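Excerpt of the complex: some chains, original placement.
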């Protein structure tokens, strides 16, 4: 493949998707595609990360992201070490900077960082020579989820150009939303964000803000879903809402739950996605979540391939 | 070995031992025997599960079962990922069904499930194409412990036929008891269960209940121990007793503790077993627990071999 030689990966860290060019994304997707097939066909995978040391440094509870990275690393032959805040020096009052420096000193090649504070991954990357991959920081970014989501849509439609994507829910507190918005608009999707006005960042209400990617804002669910090719339901992040942003979950559900009925205005065979963990009966009905439209489990499966791809690109291009 | 070709393993999941035929058990024991020897002699073990992904999904604390499965998987070359409820999405309110589907989607081959609710493993197996091994669900079942116990007895007596096994303690709340009862009676042992009437399930008091395996019920410890070849002491499961079933631990100990004195009526050189963790001074005296009769540590050692055997049988026969 000639293309492979012309394109190269230059990123030491992955803090958010807005660092990535369209070519970078293509590189990630190509390699992920290779790994997705290998995983499906139970082919043996070359241990390209043998002798590498990957630290999963998680300051927040996580099943899917931590396990997905751990599996991705192990499948590529890396030594993967989990450190969670519950069992770490953080209990002894160590600063994030010190924890990062300590883990870096431990001959680490890549640190996968999940942290409750927005900006933690950026801060970490400024304090170490080890590659940092942001696995979610506060309500800021979750780049591997965004790459996974774009990959999942791309698999169906070949390209994201002019695909109508509607994202519904707690945009304000969702790091997935923020990363997805950058990723999907960069790759050419027509993005509509929908939810109660209190859950949509104020900045998006002003269409003229040129720094933000262009998205449609829509508080009416039916209008937002009309002609949608892809619907992304977001988790109601009640644990991150400092003030109450909605009157109650049931009132939210009444107006914004994705149900079979209100999907009728969307395109036939639209994709239904959710970054998980989902609250069935709140942002999505049980019926829809378990219907053939749902790509939720495929997202999880693709997430492993995307992370394998990223680990390889970052490890093999960081001068080691 | 001709026998090997005639017998085959057909189980995708292992929910409880009552699913297993006598031939199935023989298969498990034969393979476990091979691994037990390899472990003892520090022989290198063929990585038959290389490229397989095993998830230890534990919703309850556990040392021995989780570590035993993790080691068994690693010894066979599998990628083993631990997920505990403390650090999982369950904290975000995810349902068991969703967790199972998510972990399944992560290219998992086998999920080892420990859960506080009886029936969780059955429920999980109905919601996934991944093999489920029950590592203990509520007070329902603990099949790998039962296979380990049967294997440990069989090693000494060659067969369980007509071996007098007496199980003493909290039968009502013990998943080990339930699985052991099925396993040991199926393999031909004469089983006596003993404890205060309040800790013996009512169903066993009625001899005529044809659905239950045939066991003797005996509330008098001395009578129960008379001529026993094997004594299994059970942990007092105070954490699972919703109502107080015994007046106090010391009164229980006075009547039902296995001691050197009351072992005098048992067969000479009887085996003393306990699934652990044990409360010395409650269900068993310190002296007896640490005597040469005790097979408690051998049970732990055998548990690893039994789990290796099961992982291999399930993995290599699930159509992969």
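Per-chain residue numbering starts at 1, and chain names A and B are given in the order in which the chains are listed.
The rule we apply is simple: a contact is a pair of C-beta atoms (placed from the backbone, for glycine too) under 8 Å apart; a residue touches a chain by one contact, two chains touch by 3 or more.
Just so it is clear, the structure is predicted and the values come from calculations on it, not from any experiment.
**Student:** With 2 identical chains placed here, what is the total number of copies in the full complex of this structure file?
**Tutor:** For the whole complex in this structure, the answer is 3 copies.
Assume only the chains that are shown with their structure count from here on.
**Student:** Can you compute the centre-to-centre distance for chain A and chain B, using the mean CA position of each chain? Integer Å is fine.
**Tutor:** Centre separation, chain A to chain B: 40 Å.
**Student:** If you look only at chain B, which of its residues touch chain A in the complex?
**Tutor:** Residues 50-51, 53, 55, 79, 81, 83, 86-95, 98-99, 101-107, 320 of chain B touch chain A in their complex.
**Student:** Using the touch rule from the top, collect the residues of chain A that touch chain B in their complex.
**Tutor:** Counting only chain A, the residues touching chain B are 39, 42, 44-45, 58, 61-64, 66-68, 70-71, 74-75, 84, 86, 235, 239, 276-280, 296-298, 300-301, 303-304.
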